[in-house]
Every structure is written in structure tokens, then in C-alpha cells.
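Note that this complex is displayed minus one protein chain, with the remaining chains in position.
Naming follows writing order (A, B and C), and every chain is counted from residue 1.
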Amino acid sequence: MQALVKRTEGPGMSLDAVPVPEIGPTDVLIRIQKTGICGTDYHIYSWDTWARNRVRPPFTVGHEFMGVIEKIGGMVERLRVGDRVSGEGHIGCRHCYFCRTGQGHICRDVQIIGVDRDGCFAEFLSLPAGNVWNLKPEISSDVAAILDPIGNAMHTVTAQNIAGRAVAIIGAGAIGLIAVQIARSAGAMSVIAIEPQEHKRTLALQFGAAAAFDPTSGADWQRQFCALTPTGMGADVVLEMSGSGTGIRNAFELARPGADVALLGIPSKEVQLDLSEGVIFKGLVVRGINGRLMFETWYQSERFLVEKKIDVLPIITHRVHYREYMDAFALLERGEAVKILLEWEN
Amino acid sequence: MQALVKRTEGPGMSLDAVPVPEIGPTDVLIRIQKTGICGTDYHIYSWDTWARNRVRPPFTVGHEFMGVIEKIGGMVERLRVGDRVSGEGHIGCRHCYFCRTGQGHICRDVQIIGVDRDGCFAEFLSLPAGNVWNLKPEISSDVAAILDPIGNAMHTVTAQNIAGRAVAIIGAGAIGLIAVQIARSAGAMSVIAIEPQEHKRTLALQFGAAAAFDPTSGADWQRQFCALTPTGMGADVVLEMSGSGTGIRNAFELARPGADVALLGIPSKEVQLDLSEGVIFKGLVVRGINGRLMFETWYQSERFLVEKKIDVLPIITHRVHYREYMDAFALLERGEAVKILLEWEN
Amino acid sequence: MQALVKRTEGPGMSLDAVPVPEIGPTDVLIRIQKTGICGTDYHIYSWDTWARNRVRPPFTVGHEFMGVIEKIGGMVERLRVGDRVSGEGHIGCRHCYFCRTGQGHICRDVQIIGVDRDGCFAEFLSLPAGNVWNLKPEISSDVAAILDPIGNAMHTVTAQNIAGRAVAIIGAGAIGLIAVQIARSAGAMSVIAIEPQEHKRTLALQFGAAAAFDPTSGADWQRQFCALTPTGMGADVVLEMSGSGTGIRNAFELARPGADVALLGIPSKEVQLDLSEGVIFKGLVVRGINGRLMFETWYQSERFLVEKKIDVLPIITHRVHYREYMDAFALLERGEAVKILLEWEN
Partner (left out) sequence: MQALVKRTEGPGMSLDAVPVPEIGPTDVLIRIQKTGICGTDYHIYSWDTWARNRVRPPFTVGHEFMGVIEKIGGMVERLRVGDRVSGEGHIGCRHCYFCRTGQGHICRDVQIIGVDRDGCFAEFLSLPAGNVWNLKPEISSDVAAILDPIGNAMHTVTAQNIAGRAVAIIGAGAIGLIAVQIARSAGAMSVIAIEPQEHKRTLALQFGAAAAFDPTSGADWQRQFCALTPTGMGADVVLEMSGSGTGIRNAFELARPGADVALLGIPSKEVQLDLSEGVIFKGLVVRGINGRLMFETWYQSERFLVEKKIDVLPIITHRVHYREYMDAFALLERGEAVKILLEWEN
């Protein structure tokens, strides 16, 4: 089969013919139809510091996908050949304290497809049956391909109470934009986006943000931001989705006393923080967010989509056939795309 | 009356004759008997950066106290002359969102006695009746004088669920040592102290810590620490009470995935943190802790003391008459004392 | 001044000339403009069992109101003559454990205006300044008059997490109907009303309910109800607002395993429940809801109204001048009204 493989250390990937993966008695084989390209894939492609420290080529890349079950292992229950499916790409060890207490998303021995083992940028993917998610017919294949980042946004938003609150979202990339919609549907009174790129601010407003600030626009925007919040002292909830040092520092400045701050964006280096004024005197609650809850988050995402409370299609700015994968990475490099689908049907 | 006054900007304090404070119709006048010296008082005495930025002399210093009601305002209900009392030194504005929703401890217009208005290092203190706390006879005057820091420890410990968990306490000063006892009585399975000073580690063990590590003792102590925790991956709860940059960085390293971290110690400058590994991938919940809940924390402290679940007397290492206040500050300067009582009875 | 007075034990009320109430130094005098008639007022009017056991005539009735400050006590801060206001009718003792820990709504010595002391069905009302709520200009006087029941609905809905969940509301009277709107705006994926009266079911659907069932319509409606819920096993959240025995029994039957059930409606007698199947095996969390949080709920209601997330005007089905108060009670008796405003301006 064809697969996008990280062959060796260093920049780039290659489209190679590789064997169709084996499945064990509790696995399924999925014929991939559509996949999403994540920032993580781009890190691996461009071979940045994170990638150098984390991954061990060779392996097939990719973790956002949907497809159809092609084959099932002998002990698999309740899944059938032909089922439309997506799936959770974090494969917990199933034996540790975290896996046995419903916290598999923070298992220390987790294997992530496309990072620690072969991923979904391929014609076929082997996945444990317990990680498979059956798709309801109301969920289109384009949306199904990006249930993974929808889940990141959902987990981040619902990690704290949102109802009745003013929410700031820092970073309006794919996940941040989905979070704008989810926060509104989850009961936020208002959502304000902070994003340097104009076309993403425009999307944020289109997705229902009450305002969108450019954090590079000089000294006064923070004051204007606070003026839009109920107490005048900042947001009730801040969701940090940029991963930049500035974004994270802004997160603590834009939070009112007693606020909740969720950190999802992953900074590439250490960040210097004024914890006294920024966290302690304010009595903040700060949550580190990792992945998605298995499978509470999946049920939530399904529900928001089936009830049409969110419409994430507009974040898919490009669709590329897998043979043109280099075009996709070039688009990401130029910062022109929000979410790119990589399509695997011939 | 006699009072310890911060007369002017710069190091030092002076024992001055000042007028007995006035009381309004909703205030009480308290004849001070015993007070505690806090790190904050020492900051004001030594005139460090924090003090320079925060306080505006002249004012009477001190916020930890107990005494007897000498006089009551005309509209005060349920308090009587002669009542033994302590009191909450944070005086909220009573009108803001925080004050009206039970979060007065994070009111932005709070006035702190001994910081923003005249404090308790004096023969008499004027305090709003709503801030007064009546003392049960079971609570000795020595203990009553330090209900304020007991409350800091109580608020920090009870800010997250402690029952059944392994708790690390970083910094075994007065508050950290009280927290060791509270954590044990609040259901911790084990408490481990991290403290560079040997006499404080000894006290921590005496107060029931299962182990006490010197964080300056080289590379291996963190590994030994983790070996003592149930998952082998770190503490279930970390309480940061040192306020040092190293202490705070340790807090995030010693926390297992999914742990709760409470930050009470106030760093004097910005701290550089590895948020990716330290907070986000671990899925930590980090709480900034400010003051004490009014008055949930006071009820809790009373209960732990009345039921003899904690015995804080051993942290009172010195008792000094107010005329010898300079001896007290000298003891603090030399790092010899844990908690010093300043006594006001003649 | 004119006031609606419960003069003696037994049915009825009388419109009497009574003295304008006195105010103390921390009170304000409010010139009443609009009031709402609550079920409680009707209980007092009709002198049912609850009224016989609870109230002690003579007193002025009424607790839902808005008006303008006419006079302020000498120690009142931040309120001015002419301010448009509503207010919390539960006057806590301010000294008990509950009042001192932000739980004044369950104070055992609470005095409720119009029940335990003179109420707002009068030209003037005396109220402690701490109970006064300033009205933002965006909130119309009609809506301001019913902030009290809006608060009941708000407190009930927000007592548990609503985001992403299927919510059942039992009883679509004034509070139930407001709750339909609040639940939707607070993030419910779907809201289903259970209500025997057809005109109220119609309003529930108009307010955004996905479905409305008549609980007297025979055996099959519960099965149909469950079919509309995500698990097929019942609602994720049930809000009981009917106070009827049947409504309460339905609440537990309509809840899926692990659901949250909030009880606001007050049954007039004991209710027989199958706790084993209905609560224990299901692992439900059941919350008794009393009044409104002071003042978290008021801030929330203000926010939902100012942001136009709810529009409660349609529940005001009648407006009656106070001189025609007997017409209003007759409407309630015939079950024709949802919410009646009693107007006090001449």
C-alpha cells in the first residue's frame, strides 16, 4: 500500500510502498478515506527540536483520520466490516493507574499513532478495536477526519464550567476556531479571540466571537479587552491555544481574579511568568490539557455535531490528494491554511 | 497607646505613642494581647522590593493577633465587651462582584491591616465587626494569635481533595509545618516535606511527615522522593509554600500526571517554567492560593483545633515582649525562628 | 400608603392604608413600581396548609419587585436616591455559619419579605442596603420585577453542569419556562419539557424545547422521551419544577444512570419513592435547590439578560393594577395565567 513515511532523521517525508499492516485478534484494519494534517505532522515534516527529541524513524505519519473497516480480528465484538469509523490515536497501556481509572489520556506509556507507531497517512491503518469510534450518519466524512482536533477543543472548553461566562481564546488556528464555536454552544455569554493573523480573526468573528484582538497591535488592546468583560477585570475563562510564550503570558494577564485558565498550546521552550500577580494573588485555577478524554470527549463532540451546535466545515480551507502531500506542507509553511484534509481514495 | 509604626520609607520600624484608634458604629475596638510576626512584617521591616512597591508609610504594622473587645460601635450585634477574639485582616470592599459572591479574599479593593491600614502591632486595634472571630475557650491565646497563618495553611490544603493521597509540601516554615499537620488530619496517606533547613526538616518529621528531603542535597533526592509515592511518578498533591523559584520548579517536577498543585508561596520575581512537560502533558490542575476563605477557612481551623487534630504550639519557637521587637526581627534575620509571638500585655 | 395586607388568618387579602415603613441607618426605602405574583402569594391568599403553618398575619405580602430608591439610611454606601433597583427578598441573619460562608440562601434564621416580614405589594418597601440590586439600563422594568423567579430558574439550571447534555424540565410554569431558555443558553444540547397543561407546553416549544410531553397522556410517553435522549436511557439532567408527587417520581424515572437531578418544586406532602432503582443503582446526584445564591445568581441572571441570551417577557401573560389585585388572584385560581405583574404606579 502507499503510505507517507518518515524514513530518516531530517526534514521531509516520502510516499512509499509499504506492507499493509497486520492486525491481531483484538485489532481492526481500517481502509483510510480522509485524514487531517495537524501541527504535529508539520513538526515531524520540518524536523524541529520537538521532533528530533520525540520521534524515531522510520514510521508512517498521521493521526487524524476516518475510513471504513476492512477487516476485524477474531475477538473483536460489535464492530463489522464496512463500518464508517474514526478513532482515538492515543493507545494507552491499559494496565497503569491512569488507564485503569479513566485517565488514559495521561498514561505515561501511551503510544500515539503517527508519532510512536505507524499512523494513518496510508491506505490502511491497524488500530485496537477499543480505540475505534463508530460514526453516526449525520457526521460527514470531512468532519469525521478531524474529530481528533475537535476533541482537543472540546476537552479544553469543557474542562471548566463555561455557562454564563466571558471566555477568551488565545490563538485562532484550527483548534482555537473550533473552540470559539464550542464555547458559544456550551453556554459562554461572550467569546473574545486573540490572534495576530487577520484572516483567522475574520474567521473567529464569523464563528461567533464577539470581538477579536490583534495582540501585536500595541499597548491598548488589553485595556479594551477588559472593558468588554463583565467585571472589567478580565475574562472569566481563558483558553490558551497558541502555545507561544507571549500567548501564555497574555493568558494570565487577561484572566480576572478567580478565573479558570486552560493551557492546551504547547510552548517549545520554557516560559517566564509573574506567578505572584498572575496566578497567586488572583487565585486562578490553571489546568494543563492533554489530548482528549477517552471517550467522554468523543461522546460530547458527537453530540455537538449531531445537534448541529457547531459547524466546523469552514475551518477546512484546503483538500489535497495524498500524492500532492508536498503541496499541503508548503501551504502550512506559508501560513495560508487553517486545516488541510489529505484524501486517500483513488 | 504604644504601637509599632512604619514611620518612613526605608528599613526599620519604631515603637511610638499614637492615638487609640477611633471606631465607627459597625466597628469594634480590640485590646491586643498576643500577635504573630509574619514574613510580610519582616519584608516591611527590611524594606525589600515588595515593600517598596506595596506600602505607604506611616502606618501601624501587624496582622496576626488575638485580644479582648474593649469597646463596640452602636450598631454592632452579637459581640460584647470582654469577648476573646481574633479576626480576619483582609477587609473587603463589600460591594464588588467578589465580595458579594463569597470570594472576598480576592477582592481587588481589599484593605489589609498592617499593610494598607493600621494594623495590630499596637495596644488597640479598630476592626469592622464583620471581620471579628470569637474564640472558643478550647483555643489558647498563643494559638489564637496565629489563626491567620493557620488559615493560610488550611486554605491551601483544603483547596483540593486530600483524602487518600500522597502530599508533598515544599517549604517547611511556619505555614508549611502547620500544613504538614493539617494534610495528615485531612486524610493524606503520607506527607513528604522538602526543606533546605535542617531544624525545619526535623520539625516536619516531628509533625508527622513520612520523609523530609533537602532540595540542595544533589541529584538523587527527586528519584528517592518519587520512589516513596504510590505511582512512583510523584506526589498526588503538591503544596508550594516556599515562594522560591527553585521550590516552584520543583513543585511541577514532583507532581505526578493528573496531580493537583497549590501555589501559596509568593515569588519575588518572575519564574521560568517548562509548562509543556511540567503542566500540559501531565494534565495538572494548578491553584493560586490567596489568603483565607471568609469565613469557611476560619470554621475549618476552629474545628481542627477544637478536635485536637492539629497541635501548632511547637512552631512557636520564641515569645518576645513588644518592647523587644528588635530582638524578634533579628531572630528572623538570622533564620533561627519559626514563629515568633509578640506579646502586648503589660 | 396603600398595601396588600394579609390581615388575619383565613383566605383573602385586603388593600389597606398603612404607614410608610421606617428605615434604619443601613436600609433603603424603595418606591415600588412593578411586582410579580408568585405561587407563594397565591398560597397565602388562598390560605392553604403551607400558609397556615408558615405565616403569622398581619403583614404586607409580596417579594418580587422593582422600583426606585426614595430614601437611604445614613450609613448606606454606593446607593443613591433615584437608583432603579430590585432586590433579594431573603434577609439572612448575617451571623450564622451559612451567612458567613456564602450560603446565606440556607440560613435557618432567614427572614423572607412578604412571608416573615412586610413585603413589596405596597407603595414603599424598606430593605437592607445589602439586599438591594442595582438595575442595568438594558433590563426593562417588567423583567426586573421578576428577577426573583428568574433567579430560581438560574440557580436550578446552573447547580450542575449543563454543557453538552440532554435536559428534562418537569413543570412548565413561569420558572420552568424560564429554565427552558436558560438551559438552552447554558449549553444544553436539547431540552424536553414535561407539562400537563397544553398552553404551557406550547410556550415551552416556543421557548426552544425540542419536545414537550403531557405526563397524563398514558403509558408510552416515557418510552418516547427516552428515545430522544443520547443514551436512550433518559435525560442527563432533570430539573423538577412542578412540586407534584407525580412530577418528582417522574424525575427519577426519566434520569439516566449517573444523571443529575435538581429538585426545586416544593411538594405539599411526603412523596413515596423507589430509591433503590430510582437513585441508588443509577448512581444519581440529587440536589435540593432553595432560593438563589446571594449574589452569584443575580450576576448570572443580569449577564444572560444583558447579553440577550434569554427573553422572558413572553411569560408575563397579564398586567394588573394593584387596585384590581382580586382579578389577578382569580386568574391564578383558574390556571389561565403564567406570570402576572401587579403594577404600583398611579
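As a convention for this text, a contact is a pair of C-beta atoms (placed from the backbone, for glycine too) under 8 Å apart; a residue touches a chain by one contact, two chains touch by 3 or more.
Not measured: the values here are computed from a predicted model.
Contacts of the undrawn chain with the visible chains, over the full complex, involve A, B, C.
Listed residues C:81, C:266 or C:313: the one in touch with the omitted chain is C:266.
Shown as candidates are A:42, A:97 or A:221; the residue that touches the absent chain is A:97. Residue C:285 is the one among C:285, C:306 or C:331 that touches the chain not shown. Within the entire complex, the positions of subunit C that touch the omitted partner chain are 96-98, 103, 105-106, 108, 230-231, 233, 248, 257-258, 263-264, 266-268, 270-276, 279-290.
One chain of the complex is left out; on subunit A, the residues touching it are 25-26, 75, 77-78, 94-95, 97, 100-103, 130, 293-296, 299. Although one chain is not displayed, its contacts with subunit B can still be listed: residues 157-158, 161-164, 185-187, 189-190, 230, 299-300, 303-304, 307, 309.
Definition applied: only the chains that are shown with their structure count from here on.
One inter-chain figure worth recording: subunit A and subunit B are separated by 41 Å, centre to centre, where each centre is the mean of the chain's CA atoms.
Within subunit A, the positions touching two or more other chains are listed as 230.
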